[in-house]
Structures are given as C-alpha cells and as structure tokens.
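As you look at this complex, bear in mind that one protein chain is not there, while each of the others sits in place.
Think of it as A and B in the order they're written, each chain with its own count starting at 1.
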Amino acid sequence: MITTYLFGFLSFLAIMFALMVVLSKNPVHSVLYLVLTFFTIAGHYVLLNAQFLAAVHVIVYAGAIMVLFLFVIMLLNLNEETEPHKSVWLKASATVAAGLLLVVLVGSLKGAETIVATNKFDPNIGLIENLGKSLFTDFLLPFEVSSILLLVAMVGAVLLGKKSIK
Amino acid sequence: MSAIEVVPLNWYLMLSTILFTIGVLGVLFRRNAIIIFMSIELMLNAVNLLLVAFSSYLSDSKGQVFVFFIMAVAAAEVAVGLAILMMVYRNTKSSDINVLNKLKW
Partner (left out) sequence: MIKLVYLIPLLPLIGFVIIGLFGKTFSKGLIGIIGCGSILGAFALSLGIFFELIGQTEKSITIDLFSWITAGKLSIPFSFLIDPLSSLFLLIITGVGFLIHLYSTGYMSHDEGFYRFFAYLNLFIFFMLLLVLGSNYLIMFVGWEGVGLCSYLLIGFWFKNTAYNNAAKKAFIMNRIGDLGFLLGIILIYVTFGSISYHDVFMQAKNFSTGNPVLTAITLLLFVGAMGKSAQLPLYTWLPDAMAGPTPVSALIHAATMVTAGIYMIARSNILYTLAPFSMEVVAVVGVCTALFAATIGLAQNDIKKVLAYSTVSQLGYMFLALGVGAYTGAVFHVMTHAFFKALLFLGAGSVIHAMGGEQDIRSMGGLKKYLPITHLTFLLGTLAIVGFPGFSGFFSKDEILAHAYEHNKVLWFLGILTAAMTTFYMFRLYFLTFKGDFRGTHDQEHHLHESPKSMTIPLIVLAILSVIGGFIGIPKVLGGTHFLDHFLKPVFEDSSFRMVHHLSEGTELMLMAVAISVMGISLYYAFTTYVKNKTLPAPESEELKPIHKLVYKKYWIDEIYSTVITKPLNFISEGLYKVIDNELIDAIVNGIGSLIKWKSSKIRLIQNGNIGFYIFVMVISIVLILFTRLI
C-alpha cells in the first residue's frame, strides 16, 4: 500500500517538476527543476528494483549533465530578461498540439495488456552483479564501442569549443 | 516491497507518456535553444523510465543495459550539443532558435 502511495507521490512530483522545467521563465530555474525531475525518476528506478541504475542516473544526469547545462547557461549569462518569448497564439497552438499528442498516445497505449502479478519477478536483475555480467558478456562489443563514442564526443566538443577555427 | 508487485505496468506507461509529452510541449513552447535541449533530455528520460519498467516487469536485464548505453550516448550528445550551442551563441549573440533560419529554399 505504501508503495502505491509512494508511486503516486513520485509521479505527481515528476510531472509537476517537468512542467516547471517548461514553464519557468528563468533558464537557471528550468535547469534546477530538471535536476529535481531526474531525482524523482531515480526514485522510480529504486521502486522498480533498479538500484544500480538509480545511482548511475543521479551521478550522470543530475551530477554531470545538468551541471554542464548550468555552466553553459551561466557562461552565456542567460536570465529572465534575455529570454525570448513566443507570441500567445503560438504558445496556444503548441499546447494544443502537445495535448493532441498526449491524447493520441494514451489512446494508442490504452489497449496494452497489463502484466502485473502474473509473472514470478526476479528482484535481483537490477543488481550491479547481474548488470555487469550482462554488460561484459552479451554486450561487450557495444560497451567497448561506446567508449570510442565518448572519446569522439570529447574530441568534437573540444574542437567546437575552441576560440576560432581556421 | 517493490512497485512491481502492486503497481500495474500501464501506470508506468502513462507516466512516461505524460513526461514525454511534456518534453514535446517544451520543444514547441520555448524558443531558447538550451531549454529545447533540456526538453529533449526529458523525453529521453521518459523513454529510459519505460525501458527500466519493462525490464523489471519482464525480469530481463537487457532493458537496463540498454538504459546504461542510452546514458552514455546522452552524455556524448550533451557534450557535443552544448559545444554547438556555444558556437551558435558566439556567432549570433543569441540562443534564440528563430535566429537560425538561414537554411531555407
């Protein structure tokens, strides 16, 4: 019972914070709300028995990526005054479009079969031991390739960030 | 006690759908390129949440491994994306995407 309430509470927070990301006028606030959203999502991960992912999620997203965003925003000195605004009817049409998308998506997913309590759950798959086994046996090649991807991204970011490219 | 035993999978489906739609709304709603970028991250996380949910409900660790890779790709993407935004700002003195309208007919 408490888990159900916890799920409802976390979901409510996640949606609220996500909406605040979109709606707050100051970019810095947006970033901070996004960090909060990520924390609630990490909470969901814990609820789903994915403890390792929850930790990684907090470290990578909240700790690394969002700090990067914050740095960039502060570096560019963006604030409420510099924030560009769309006209009212554009905002309205954006809302209508997003609403339509929601309706259609929910409509499509409504018929999905529910699988709660029909399977015997294995609570251990989210443990670091199981994930590690999977990662270094079945997914060894993608794992190694992703390291190259990160290297390439690093080189690309450095190249783009240089003062002038002649 | 985990959520798997009491919460139906459909609820997670709805939650990530709503988060995803909020991400789309952000992309449509704002003109600041960095906010749009953040909205994209939000969409990505909605999908991650769904993957983890499916992985747990089906007792298959592959979904979580997949999320792991998505995080790696997202980190790379953010690094390059923010570098590009820096360049854009440096050249246009603005982070407004409506300034970037030279690529047409």
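In this text, contacts are C-beta pairs under 8 Å (C-beta built on N, C-alpha and C of every residue); 3 or more make two chains touch, one makes a residue touch a chain.
Note that the coordinates shown come from a computational prediction; the quantities given were computed from them, not determined experimentally.
Among B:L28, B:V52 or B:V65, only B:L28 touches the chain left out of the display. Within the complete assembly, A:S108 is the residue of A:T82, A:S108 or A:N124 that touches the hidden chain.
Residues of chain A in touch with the missing chain: 86, 90, 93-94, 97-98, 100-101, 104-105, 107-108. Of the residues in chain B, those that touch the hidden partner chain are 24, 27-28, 31, 97-98, 100-105.
The working rule: only the chains that are shown with their structure count from here on.
Separating the CA-averaged centres of chain A and chain B is a span of 5 Å. Touching chain B in their complex are the following residues of chain A: 1-4, 6-7, 11, 14-15, 18-19, 21-23, 27, 30-31, 34, 37-38, 41, 44-45, 47-50, 52-53, 56-57, 60-61, 64-65, 68-69, 72-73, 75-76, 78, 82-86, 91, 94-95, 97-99, 101-102, 105-106, 109, 112, 114-117, 119-123, 125-126, 130-131, 134-135, 138-139, 142-143, 146, 149-150, 152-154, 156-161. By the touch criterion stated above, chain B contacts chain A in their complex at residues 1-15, 17-26, 28-32, 34-35, 37-39, 41-42, 45, 48-49, 52-53, 55-62, 64-65, 67-69, 71-80, 82-87, 89, 94-96, 98.
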